[in-house]
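Take this structure first; my questions come after.
Showing subunit A:
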Amino acid sequence: MEDLIKRIESIFKVLKKERGKRDNLWIIEVEKDSLHAVLSYLKDNESFKHLALVSCVDWIENNKFQLSYILWSYQKRQNLIVKIFIDRDKPEFKTVLNLFPQAEIYEREIRELYGVSFEGNPTQNEDFVLEDWEEMPPMRRDFDTLKYSQEKYGDRDSEVQKTNIRKIISDFTDEWRRK
Partner candidate 1 sequence: MVNPVVIIAVTLIAAFSIGIFQFLGKKFVRGVFWLTILFDFTAILSIAYGFLTKVIKAPIMVKIGGFPPPIGINLYVDQLSAYLGVVVFFIGAMAAYHWINRGIDDPEPKALVLMLLLLLGSTGMIFTQDFFNLFVFIEITSIASYGLVASKLDGFSLEAAFKYIVVGSISSTFVLLGAVLLYKFAGSLNMLDISNHINKSMYSGGMLIIISIMFLFGLLIELEVFPMNGWALDIYQGANPAVVAILAGGIVKGFYLVFVRSANYLKFPYLLKIGIIFGLATYLVSQFFAWKQKDIRRLFGYSSVGQLGLLILAGAFYINGNLTGFAKKYMLFAIIFFVLNHSFSKSTLFFLADLFGKRNIEEWKGAISQNKFFGFLFSSSVLSMAGAPPFLGFWAKLFFILAIPRQYFYIVVLVLIGAAAEILYYFNLYRIASENDGEVLDYKGSIIPSLFNVLVLLGLAVLGAYKFFTITGMEIQNAKFLAFITVSAIAVLIIGISRIAQWILALGMLISFSYHLIRNQNFVSVFNIQSFFVILVLVGAVIFLFATYPLSKKYSASFYPLFIFTVFSMVGISVASNWISLFIFWELMSWSSYLLINQGSKKPAWIYLVMSAIGGYSMLAGIKLLSTGSNLIPVFKASAIAAPVWAAILIFTAFLVKMGTAPLHIWARDAYGESPDGFTPLLSGVLSKMGVFGAILTIVYLIPHISHSNIILYGLAWFGALTALFMALLAVFQEDVKKILAYSSISQVGYILIGIALATSLGYSAALYHTVNHLIFKGLLFVAAAGIIYRTGTSYLPEMGGLIRRMPFTFLAFLMGIITLAGIPPLSGFAGKWLLYSALLEKRWMFILLIAMFASIVAFMYCYKLLHAIFLGQLRDKYRDTKEVPLPIVIIELILAGLTMAVGMKPSLILRFSDKAIKTLGFSNPGYAYEGAHRIVSKFGYWNAYFMAVFAIGSFIIALVLFFLVKAKIRKVGQLDIGYAGEVPDSPESVHFGYDLYAHMRRAVRVFIYPHVENSYRRIYQGLMAFVDYTRRFYTGDLNTYALWVIITLSFIFYILYKGVF
Partner candidate 2 sequence: MKDNKYFLDDKPDKISYSEVWQKFFNWARAKSLWVVAYGTGCGSIEIPPMVTSRFDAERFGVSTVGTPRQADVLIISGYLAVKTLKRVIRVYEQMQSPKYVVGLGACTVNGGMYYDSYNTVNLVELYIPIDVYVAGCMPRPEAILAGFAQLMKKIKEGRADGWKHYLDNFEQYRKNQEKIIKNWKIPNYNW
Partner candidate 3 sequence: MWIWYKVLYALIVVIGGLAYGLLLGGISRKITARLQGRRGPSVFQNYIDLIKLIRKRTAISHGVMFFLAPMFRLLGGIGVLLLVPIIANNTALSNFSFGGDLIVVLYFMVFGCLGMALGAADSGHPHSALAPTRGLAQMAGYELPFLLSVIGLAIAHNTVSLSNLVAAQQGGILHWNLFQYPFLSIAGLIAMLGMYMAYPFSVVMAPQEIAVGPPTEYSSTFLSFMFTGRSIFGVGKYVLFMDLFLGGATNLVEAFVKTFVLFLFVVFISNVFPRYRTEQAVRFFWTYPLVIGLIDFIRIFIK
């Protein structure tokens, strides 16, 4: 796996590399402009034929969206996550549809839930799971779901509702972690 990373480094500028929780899982970060080149290289020369997932993380603190492209090589049985960061104010990126056709639906999902638009994906504006959603994309961290839920769906006047469940849950998990 290290050889692979070295090979990639010899060609592309790798901003950050990191071993994952398994031996065959590595995470690299590249510049967003070189992503297509990297993916293309990995697909054609390093047998990473399978794009398992495209996911998105909202780093609201850094004002960035992280896009992760999770690749899998059937021959080497290795996972490689290539991640990039894009500007949160201008959530646009280019599609990888030409490399991995299956990216179509992942990108559609990210478009719907994070509002990142992918230039060149023809179907990205279709509904993925939400029908007729008009608000801010719901998975962004600045979207207040509780408020939205209460406004839209109402609230049953009950004991349970009045307690702050979020706090209870976070307290509980903190306690559990501490153990």
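Per the selection procedure, all candidates are chains of the complex that A comes from, given by their letters.
Criterion: a residue touches a chain if its C-beta (ideal position, glycine included) is under 8 Å from a C-beta of that chain, and two chains touch if they have at least 3 such contacts; residues count from 1.
None of these values were measured; they are calculated from a predicted model.
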Could you work out which candidate touches subunit A in the complex, given the options 1, 2 or 3? 2
Show which residues of subunit A lie in contact with candidate 2 when the two form their complex. 129-132, 134-135, 138, 143, 145-146, 148-150, 152-156, 158, 160-161, 165-166
